[in-house]
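Here it is, the structure, as structure tokens.
What follows is subunit A.
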Amino acid sequence: MSIRYAILGILAERDLHGYDLKSSFDEKVGDFWSLNYGQIYSTLDRLEKDGLVTHDREAQEKRPDRKIFRITPEGRQELAQWLATPVTRIRALRDEFFIKLVFMVKSDPAPVLALIDKQKTLHLKQMNRLTQRKLALKKQAAGNGSLTSELLIDAGLFHTEADIRWLTLCEAKIRAAIVQEK
Partner candidate 1 sequence: MIELRHAGKTYQQGSREVRALRDVSFVIKKGEFISIMGPSGSGKSTLLNLMGGLDQPTSGEVFIDGRPLHGITDNELTLIRRRRVGYIFQFFNLLPLLTAEENVGLPLLLDGLPFSEVKPRAADLLDKVGLRQRAEHRPEQLSGGEMQRVAIARALITGPAVILADEPTGNLDSHTSEEIFLLLKSFNDQGQTIVMVTHDPKAAAYGTRIITLKDGAPDQDIVIGGDNP
Partner candidate 2 sequence: MNLANLLRHVSFKHVRLQKTQLAMAMAGICLGVAAMVAIDLANRSVLRSFEDSINHVTGRAALTITGTDAGFPEAMLERVQNVPGVEYAVPVIEATASLTGGRQRPLMILGIDVLQDHQIRDYSITDESADIPDPLLFLARRDSILLTKAMAAQEGIGIDEKIRVQTVAGLRTFQVRGLLNPSGPARVAGGDIAIMDVYAAQMAFGKEGRIDRIDVSLLPGETLDAVRERIRQVLPGGYSIDTPATRTKQVELLLGRFRKSMGFISCMALFVGMYLIYNTVSIAVVQRRKEIGILRALGAGRGDICRLFLAETLLVAAVASLVGAGLGYLFAGATVGLVAQNVTDMYLRTSVTELSVSWQAMLGNAAVGVLASLAAAALPALAGARITPASAIRSLPYAEESVLLGKKMRNAATFCLLAGLLILALFASAEPGSSVRSLGVILAAAIFLLLGISLCTPLLLRRIVPLCHGALAACFGAQGRLAGLNLQKNVSRNGVAVAAIVCSIALFVSSANAINSVRQSMFDWIDTIIRADILVSTGHPLATGGSPTIPMPPEMRQELAKVDGVKDVDVFRKTYLDYGGRKVLLEMFDVALRLSYCPAMITEGSREDMLLLSGRDNIAVNEGFAVKHRIKRGDTIMLPTPAGPAPFTVTAILVSYSADSGVISMDIDTYRRHWQDQLIDTYEVLVQPGRDIEAVRTAILARFSSERRLFALPAAEFKAEVQKVLDRSFVLTNAVNIITLVIAGLGIIITLLSSVLERTREIGILRGIGMQKNQVSAVVIIESALIGAAGGLLGIMSGVLIGWIELEGIFRLDFGESVVYHMHYGAMAWAMLLGVSPAALAGLYPARRAAATNIVEALTYE
């Protein structure tokens, strides 16, 4: 799902042909996300079909023409919408949220901070749900297997808490960076 937006994000910066697109992708998120050319081209195909990307042909000597991909206005809109939407799948936070951070416009931190806020709220709600479930579990007679369920919920709580703390740190560092630039 996110490969679409990653490609849209890269194209939003400048027009690229497939090969450069792959290099740029590797440079930015290659550390934890590896793609082959096939995956890239099939994604580009689908994006073109959805009208989010178009391409121009560039003539080459001794070789077939190269396709230079360009993001359409619809593509830009789709990208912006995605960026502003917090991640719902909690476990996927670091993967997906990080992609978003990468493609956020550096000169304008406001949307980033807004995103962090939304993300934290989401996490808090998630923690609250987990806590409610734990309380409900406690209320039922301490049956078999309830301890393991409780421990699992605890694990979820601690992970989510770690995410919230990380997000809080992100926010603090971004703010500090703004202050420093000024």
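For anyone wondering why these and not others, all candidates are chains of the complex that A comes from, given by their letters.
Note that a contact is a pair of C-beta atoms (placed from the backbone, for glycine too) under 8 Å apart; a residue touches a chain by one contact, two chains touch by 3 or more; residues count from 1.
Quantities reported herein were computed from a predicted structural model and do not represent experimental measurements.
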Candidate number, among 1 or 2, whose chain touches subunit A in this complex: 1
Of subunit A, residues touching candidate 1 in the complex: 117, 120-121, 123-125, 127-133, 135-136, 138, 157-158, 160-161, 164-165, 168, 172
